[in-house]
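Note that one protein chain of the assembly has been removed; the remaining protein chains are unaltered in position.
Should a chain be cited, it is by its letter among A, B and C, assigned in written order, with residues numbered from 1 in that chain.
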Amino acid sequence: MKKSRFLQTPIEPFAVEAGLSADQILARMERISFQGRNLATAHRIWQKMLADDVTIFLGMAGALSAGGLRLIVAHLILNRYVDCLVSTGANLYHDLHETRGQHHYVGSAHADDAALAKDRIDRVYDTYASEEEFISNDNWIAAFAATLEVRPFTSREFLYALGGHLWETTRQDGILTAAYRANVPIFCPAIADSSIGMGLSQARQSKPGTGHIDIIGDIVESANLIIRRPRTASVVLGGGTPKNFINQASVQAEFYSDEVSGHRYALQIVTDVPHFGGASGSSLEEAQSWGKLATDSARVSVQADATIALPILVSALATTAAPMLAARRMPVFTLARTMTVDGQDVRSDRFEEMNEPSV
Amino acid sequence: MKKSRFLQTPIEPFAVEAGLSADQILARMERISFQGRNLATAHRIWQKMLADDVTIFLGMAGALSAGGLRLIVAHLILNRYVDCLVSTGANLYHDLHETRGQHHYVGSAHADDAALAKDRIDRVYDTYASEEEFISNDNWIAAFAATLEVRPFTSREFLYALGGHLWETTRQDGILTAAYRANVPIFCPAIADSSIGMGLSQARQSKPGTGHIDIIGDIVESANLIIRRPRTASVVLGGGTPKNFINQASVQAEFYSDEVSGHRYALQIVTDVPHFGGASGSSLEEAQSWGKLATDSARVSVQADATIALPILVSALATTAAPMLAARRMPVFTLARTMTVDGQDVRSDRFEEMNEPSV
Amino acid sequence: MKKSRFLQTPIEPFAVEAGLSADQILARMERISFQGRNLATAHRIWQKMLADDVTIFLGMAGALSAGGLRLIVAHLILNRYVDCLVSTGANLYHDLHETRGQHHYVGSAHADDAALAKDRIDRVYDTYASEEEFISNDNWIAAFAATLEVRPFTSREFLYALGGHLWETTRQDGILTAAYRANVPIFCPAIADSSIGMGLSQARQSKPGTGHIDIIGDIVESANLIIRRPRTASVVLGGGTPKNFINQASVQAEFYSDEVSGHRYALQIVTDVPHFGGASGSSLEEAQSWGKLATDSARVSVQADATIALPILVSALATTAAPMLAARRMPVFTLARTMTVDGQDVRSDRFEEMNEPSV
Partner (left out) sequence: MKKSRFLQTPIEPFAVEAGLSADQILARMERISFQGRNLATAHRIWQKMLADDVTIFLGMAGALSAGGLRLIVAHLILNRYVDCLVSTGANLYHDLHETRGQHHYVGSAHADDAALAKDRIDRVYDTYASEEEFISNDNWIAAFAATLEVRPFTSREFLYALGGHLWETTRQDGILTAAYRANVPIFCPAIADSSIGMGLSQARQSKPGTGHIDIIGDIVESANLIIRRPRTASVVLGGGTPKNFINQASVQAEFYSDEVSGHRYALQIVTDVPHFGGASGSSLEEAQSWGKLATDSARVSVQADATIALPILVSALATTAAPMLAARRMPVFTLARTMTVDGQDVRSDRFEEMNEPSV
């Protein structure tokens, strides 16, 4: 009997062996099923991104910094597995918290929250932090913001300055300091919804007129970045505003340049599901209908907690991606008031119009 | 044998009957279990909020407007079940889309996305929209934004102006027009992550220097609102930035006024779960540790898709809440550049400091 | 411009009105999105099942009886919205518990489980029950089982006898007593994994050789039932063994009769998701590949907690389904050792072979 065209590649059961490294484990997961296979596929797709000539965006939502993944993200930035970070404010704030020498703490998901409230301990599921230390961060951010010129900053410009100040002050590894050192831009479109925003707002108390973030400028800047370098890839952890902002930049860029046609690669590690209609859980198939993704893009969605998936995935890449990283043709940024990529200006005040005006 | 103190209130099985109204159905769900009971509890807690003297915040994330719930939210605003809306940009944008006479369409979750892309149809799970119509909205928003003064607007001020323009143009029901007519403020902390933001960014193309949103001012304004009226309640649909922004306003307000001590009531309808650490799914118990919620608050979390839970819940309230709405002591707003509540200014440039300075 | 073929049916936002009944609410949810639309579709599909000439299977997993839905299921059976129940043992056991005059109790999901253990209270999420009462049920079942002949019973035959004994003893409404009175067969393929199984096992202590359940006979019987009446429909609550058993019966029947070709209608209310590969969350699309569902079947999957979805759905059907129920051509059962349907034997010892033997 002829074999069906659907039955080509047998499942290959995972074979246990002592001493396997992360990349060997993922290699043995390539032909299993479900999210295990997807994680192995993510490993391959990220390698392909690195081998290709694309600008790689990393989106980051969920309590990843508080939850112990911030040095993974710092590693991705410093070693240029990624070229541009889009983050929630909380992840940058919790990163700053630890970079300043403070800690989050191992806690319990079954805590007595009234007792925690009494001790002024803030809980994030199974993780604790000191409210007093948080307040000291807010003040630190407010004090820094008050040293800046009284004019609007894009979140990108502000975060570069903040990262620089943090690096000068601490010389410690972290996301903000890594991005500063590696000249990797960070966008934070929802900065108003975070303690970094709270710090900025408090700056107005001491210095009227300060703490202005031009988040509409961030939209222009991110789209211009893609207009300058139309081949892109998207790595998304957890969904949220970063996921949409990265996609929106591509869609917006496409209005002004025909060379832009959606991400060439997309990889997301999410816990949300598509069937309630929210953007965080939306499928990469759906993203094609919007032009966020090229219809021939390589893509994979991994339904998993990033605190499990990311340590394994990046541990594997640390071995397998070394040659691609060494040979990578990555974008080169300068991050002053007007950023540049590969020597070209990336303005925040108007879109670069690349197309002939249609009559 | 003595009955355990734990065995006090028997489960009362739901009894089927033809012709039951939503409130009767929820009344019969009060003593069942799991999320059914929680939905019935939500009904009771919302009634309590309305009977008490609290400012009720409504947070809204997920594709609720595209998904057919925008007139429910408009109803909640017009009839003052809620006093202040915090929304994602997408929900306001999709609302504007329909208020302008366009539609979202019933589609399939199993669509051929390449075919949709070819027809320039954007898919949100099982719902479609026309990209051309979306572009016409972007242009409409850009054109309107270009008519405004060249200065920063809080999202709250901008959205009030936008709602007014939309009302003048269309005279149609919707979220933005309801809020305009009812003088209910809308905050959109992540406006940069939406097509409203995209429209604003395009305004810069025709009129340099325009499209400035002062989202840090939104932080100050929302906290000052709570400082002015320290008793609050929170109704959250779907989590996201609105959930955190509402809580953050309370925490921020508490820095400057001892009278603020967390929401008195909290009700959330979410599909995310707590155990991955993200804010959208975080529990209301955890919120107490942060002081976002008073430790003696009435609270309930319903794990359900809002497209199921909200039609039932609000249909029930339409009957049961009528007396509370009639008797309600609700905040009265004016929404010009500096908003007022109950006749008092709510500034966006600095926090009102209500406490004696601690020495 | 020509409208895309994809943009035919506009979303129609839900309009709030006081006093709406369940069926009116579902009618207004037909053209919204996501799970709300799916619930409205479920309402329509169930009506279609009732109007057609099909045997309707109801599968039931999850703690629905303890959770307050047992009288809904009893109502569905007594009024023949369904023709055959496939249940987990726990749901039948918790039903028996209440039919015997005992209760489950409203509890808290944040209980102190050590304190509960000390008081011998068993917790099911937010619901409590007395261990002593459970033990009294086990003994009651064991005593009853010891009165039966010492021979294997299919779970179907045993549960009919149990229901009869329960009805004679209590004259109370419930699932088991409704099925007994309405001559609706109940299958419990995983009876060994429940307290009913525990009760049966204890019968062996007092009367050696008793408590034999012929669950392989259940397979034969359920397939023969479909061979006798090849047009079927499936309503599934929560997945689990009942979901698969109903599908398996159809697949098994198809081996022996060419007239069987998968369920004509399928409706499931589940909380599990497809992407981890488990059967509970598996999609109805996938079910077609197996022949469990006809490829032209009417089908809908609702992602929701049954404690929310079922009260509304059945409240609506109580109004809208009345004419279909009155006119229904339903299977007629007798439920002795060998059951019959429409006067024909449904054997448990061998499959009816309807096809010409293929040479």
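Note that in this section a contact is a pair of C-beta atoms (placed from the backbone, for glycine too) under 8 Å apart; a residue touches a chain by one contact, two chains touch by 3 or more.
None of these values were measured; they are calculated from a predicted model.
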| item | value |
| --- | --- |
| Full-complex contact with the absent chain, from A:45, A:63 or A:198 | A:63 |
| Which residue of C:219, C:236 or C:318 touches the chain not shown here | C:219 |
| Residue, one of C:111, C:143, C:182 or C:354, that touches the chain absent here | C:111 |
| Interface with the undisplayed chain - residues on chain B | 33-35, 273, 275-277, 303 |
| Residue numbers in chain C that touch the chain omitted from display | 61-63, 66-67, 90, 109, 111, 113-114, 116-117, 121-127, 131, 135, 152, 189-195, 197-198, 200-202, 204-205, 208-209, 211-220, 223, 238, 240-241, 244-245, 248, 251-252, 255, 271-280, 282, 285-286, 288-291, 295, 305, 307, 349-351 |
| Chain not shown, touching residues in chain A | 1, 4-22, 25, 28-29, 31-37, 39, 63, 66-72, 75, 98, 103-107, 110-111, 115-116, 119-121, 124-128, 130, 132, 285, 303-305, 307-312, 314-315, 318-319, 322 |
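Note that in this section only the chains that are shown with their structure count from here on.
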| item | value |
| --- | --- |
| Interface residue overlap between copies chain A and chain B, same or different (over half shared) | same |
| Centroid spacing, where centroids are CA-atom means, of chain B and chain C in whole angstrom | 38 |
| Where chain A and chain B are represented by their mean Cα positions, the distance between them in whole Å | 26 |
| Residue list for chain A, restricted to those that touch at least two other chains | 273, 275-277 |
